[in-house]
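Next up is a structure, given as structure tokens.
Heads up, one of the protein chains got dropped from this complex, but the rest are sitting where they should.
Just so it is clear, A and B label the chains in written order, and each chain counts residues from 1 on its own.
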Amino acid sequence: MSTATDNHASQTLPARPKELAMHFDNLHQQFHSGKLGMWLFLGQELLFFCGLFTAYAVYRGNHQDLFHYCHWFLDWKLGAVNTVVLLVSSLTAAWSVRCAQLEQRTGLLITLALTFICAGAFMVVKYFEYTHKLHIGATWGGSFSVATEDLPAQLLERYPDMTGEKLKTMGAGTFFAIYFCMTGLHGIHVLVGMGIYIWLFIRALKGHFNRRYYGAVDNVALYWHIVDIIWIFLFPMLYLIG
Amino acid sequence: MAGGVVEKPADPAAGGDVYRPLAVNYINKFKGIGNWLITLDHKRIGIMYLGAVTFALLLGGLFAILLRTELLFPGTAANPEVIASNDWYNKFFTLHGAVMVFLFIIPGIPASMGNFILPMQLGAKDLALPRVNLMSLWLYWIGTVFFIGVLVLGGLDTGWTLYPPYSSGRDVQLTLIFAYTAVFILGFSSILTGLNFIVTMHKLRPPGMGMYDMPLFLWALYATSLIQVLATPVIGITLGLSIVEHLFKIGIFLPEYGGDPVMYQHFFWFYSHPAVYIMVLPAMGVQSEIIATFSRKHVFGYKAIAWSSIAIAAIGFIVWGHHMFVSGQSPTAGIIFSFLTFLVAIPSAIKVFNWVATLYKGSIDLKTPMIYGLNFIYLFGVGGLTGLFLASTANNVHLHDTYFVIAHFHMVMVGSVLNAFLGGVHLWWPKMTGRMYSEFWGRIAAIFVFLGFNLAFMPQFVAGTRGMPRRYANYLDEFTIFHQLSTIGAYLLGLGVVIQVTYLIHSLFKGKQAPPNPWGASSLEWQSDSPPDHHNFTAKPIVMGPYDYENWEYVSENRGWVLKREVVETRKTLAKADH
Partner (left out) sequence: MTSVLSSLGNALPLARSGSYWFPPQASDVAAGHDFLYDFTLWLCIVFFVAICGATVYFTLKYRKRLGHEAVRTATHNTKLELAWSIGPLMLLMAIFGISTYWYLHMISPPKDEYVHQIDVNAQRWNWTFKIKGEGLDGTYECAKLHLIKDRPYQIVMTTPDNDVIHSLFIPAFRLKQDCVPGRYNKLWFRPTMTHDEAGLEDGFDLFCTEYCGTGHSDMITKVMVYNTEAEWKAGVVADGDLTTKPALDRGRMIYERLCKSCHTIDGSALIGPSFKGLWGKSKEMESGASHKVDSSAEGRTYLRESVLTPGKEIVKGYPNQMTPFTWGDKTDSYLEGIEAYLESLKD
């Protein structure tokens, strides 16, 4: 009938693990509370992105041809490289959880570092993609102004009389608004993830994790998977579908 | 020692009729502001929230008084000002709406009373994620600071709905960016609170307490939390996009650059309609506790009330389009949204019927919280039923954006929610502060609030059906009488609130010591001391049904209600058998 461990009684019981917060009965309860919290947070993340996916669907429905023309601005090869990079990082993230569970300290440090490095590689590729677009003027809203000679070759091949001015009046700025918002928000999530992985790495160095206490590694990996999954949707939606 | 698990005093002559509060409680355990600011104690966080939302209530109320004063006289083209120009009036109603919605009503009951009471009703020591809880409070404060920034920088005149192109379409303006940022941050505060509540209710229920053994307040908070977690991110991304739109004119919402302003409205109401249920569901939860406690009756139709909360939350997600019947959305969508909106009326009605049925053959004690409880039935009745007119597409076309709408949502959001907030504060005040307030002044203020409220909003229904549009700084002469009655009502309402603040603050210093259970309520928090220990309970609370009032007996005014000796004995035996 008791709720939480009684103060007075706890002095006679075996010592509480130092990782156990005072309001939990045991590490099992603590672990699952954290995990449920993380799942709810991920649900929240999905709905956060949902607004952008809806905007994408609405504008794609309204401007079918425009999305067809504009997708050639995005280099599917770079996108594919980034997809692979992220998939690998998800693997190392999942592996890090296993290492933590098995108390393989070196393995844990290596997998955490690899995840961080992959995330960094992703951002580097993204940086080159962004700077190119900004350079040729493939930007959002009214600021879109791409010279005809900077149009992607595939686009000009199929539609030789296409000009930058034409695209602008069709509303290409909207496509790039959506592109930059979606990939930008995703990029922010990657950056946050990198920060968290540094924090995990430091904690792992200090030896905070063990077979009974590895919730943080597990929950961060969950977060990292959702970041990955969102990219898995962004890649075909923006780069591949013509 | 202490708790509600006290045995009946054997000898009153030996000072047994005096309740001795804990010498060290959660308030005086640690000293200094620094300790409060970084506390992980859900009770302290709840108290700080309570202070903050009360401040927001008074601030928003001040703007209400200002805008009602401006509307005392129609204003003519030659002389439009009563106390302020059109632009200032526009700022008044914007700030009134924004402060009340984002800083008071949405966090109001869940963050203050929910934080304080929820773990105690589970017999737990804290919320499952105390650090997340503290973060939520800090986010609330940061959001508030941004809002104060908006005030300091000269206010905002976009309406609390922040519709583009009127808002983001203008030249870059710091107040607007602050407002977007504030709401964005407050949204995350709300999400974290909701997330924490769900985890706590799933993981920290004591053995012997199933979901159906929780007080209905917790079911209401559960439904609220679901909405907070699932709807709030959408306003987050919407306002995030609005900031980007405002700064860079990217063409998501602004028609000038190829965007769609109606899409903003869809996004906005996808959150802001469920947000109405974030406001009202906890209020309904408080209401269930009050009605049952002061009728001394097991609440009627427990499962119906519990599941109607969930149903409201679920259906509430798919009715947002009824805010846009005349915006140019497709008529088919309009009809579907109308249908769904009618559906959401049913679970609300079920609750009301159940509360009334709970009164049947009870022993109804008209203490201050109960007066608010009865007010709630009446005001929510008016607010809910007038919703039916607005749910009808054909009537909505006429009534949309008129004073009818204003009156309707104030009946629900203020009538019901403010009532329940005040009712809840009075119900749990003895537990939170360890002090009793003046029952006499409590009742007087409750009656002021009720009368002022009706006078303020009943005339607005008629003004609305006659065609008075909302957000008008000046109006045609034919509407004068409605506006003047309404303004007088607003003053009365304000007076009621001022009386309250006065006697509640007075009670903090001069109030009588409160017993652990002054009302004879049966949920677990009443087994703790008043005010509670840092760890909530000094002895394990005895888990029992939240509406088992016959387990308690009244001793005296000083001791309040205590658990019957045989209940304690039985439970102790059972507990031993368990071990």
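To be clear about the criterion, a contact is a pair of C-beta atoms (placed from the backbone, for glycine too) under 8 Å apart; a residue touches a chain by one contact, two chains touch by 3 or more.
From a predicted model like this one, the values you see are computed outputs, not experimental measurements.
Chemist: Wait, the hidden chain, what does it touch out of the ones we have here?
Modeler: Across all of the complex, the chain we cannot see touches B.
Chemist: Any idea which of B:29, B:202 or B:298 touches the chain not displayed?
Modeler: If we include the chain that is not displayed, B:298 is the one touching it.
Chemist: Of the listed residues B:175, B:238, B:368 or B:386, which contacts the missing chain in the full complex?
Modeler: In the full complex, the listed residue that touches the missing chain is B:386.
Chemist: Of the residues listed, B:145, B:326, B:447 or B:574, which one is in contact with the missing chain?
Modeler: Spelled out, the listed residue whose C-beta touches the missing chain is B:326.
Chemist: Which listed residue, B:83, B:359 or B:495, touches the chain dropped from view?
Modeler: Selected residue, touching the omitted chain: B:359.
Chemist: Go through subunit B and note every residue touching the omitted chain.
Modeler: 75, 77, 86-87, 90, 157, 159, 163, 165-166, 169, 171, 255-256, 260-262, 295-304, 326-328, 331, 334-335, 338-339, 342-343, 345-346, 349-350, 352-354, 356-357, 359-366, 374, 377-378, 381-382, 385-386, 388-389, 391-395, 397-398, 400-402, 462, 465-467, 469-476, 549-550
Please note the rule applied: only the chains that are shown with their structure count from here on.
Chemist: Counting only Cα atoms for the centres, state how far subunit A is from subunit B in Å.
Modeler: Inter-chain centre distance comes to 35 Å.
Chemist: Show which residues of subunit A lie in contact with subunit B when the two form their complex.
Modeler: Per the stated touch rule, the residues are 1-4, 6-7, 21-24, 29, 32-34, 36-37, 40-41, 43-45, 47-52, 54-55, 58, 140-143, 171, 173-174, 177-178, 180-181, 185.
Chemist: With touch defined as at the start, can you tell me which subunit B residues reach subunit A in the complex?
Modeler: Interface residues on subunit B, with respect to subunit A: 119, 122-130, 132, 191, 195-196, 198-200, 202-204, 206-208, 229-234, 236-238, 240-241, 244, 248-252, 254, 256-260, 263, 267, 535, 537-543, 571, 574-575, 578.
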